[in-house]
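Written out below as structure tokens is the structure these notes cover.
Note that this complex is displayed minus one protein chain, with the remaining chains in position.
After this line comes subunit A, so read on.
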Amino acid sequence: MSETVASVSALIVKTLLANPKVPRDINGSSKIVEDLAFDSLAVMNFVMEIEDTLDVSVPLDRLADIRTIDDLAACIVSLKQAS
């Protein structure tokens, strides 16, 4: 598979929009905690969903550096390339 940051980012946005509580106007530069009002547990649970879709595991310490949806997408792409 050849995921790009843009394609992974689009997939994350699509997954997030399936949750009716998430604001409708999110995009790749939306901040996960501030713009989505996710607490730490909600972030971990939503990342788990993405992990399943893309067959990748994102270690929790990597999440500490992630602010935006694009950051998460870039992290996932680099993890996939490394594996």
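Following the convention adopted for this analysis, a residue touches a chain if its C-beta (ideal position, glycine included) is under 8 Å from a C-beta of that chain, and two chains touch if they have at least 3 such contacts; residues count from 1.
Everything that follows uses one rule, which is that contacts and distances are computed from a predicted model.
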Listed names "8-amino-7-oxononanoate synthase", "Carbon-phosphorus lyase complex subunit PhnI", "Fe(3+) ions import ATP-binding protein FbpC" or "Dehydrogenase", with the criterion being the UniProt name of the chain not displayed: "8-amino-7-oxononanoate synthase"
Just checking the interface: what residues of subunit A touch the absent partner chain? 39-42, 44-45, 48, 55-61, 83
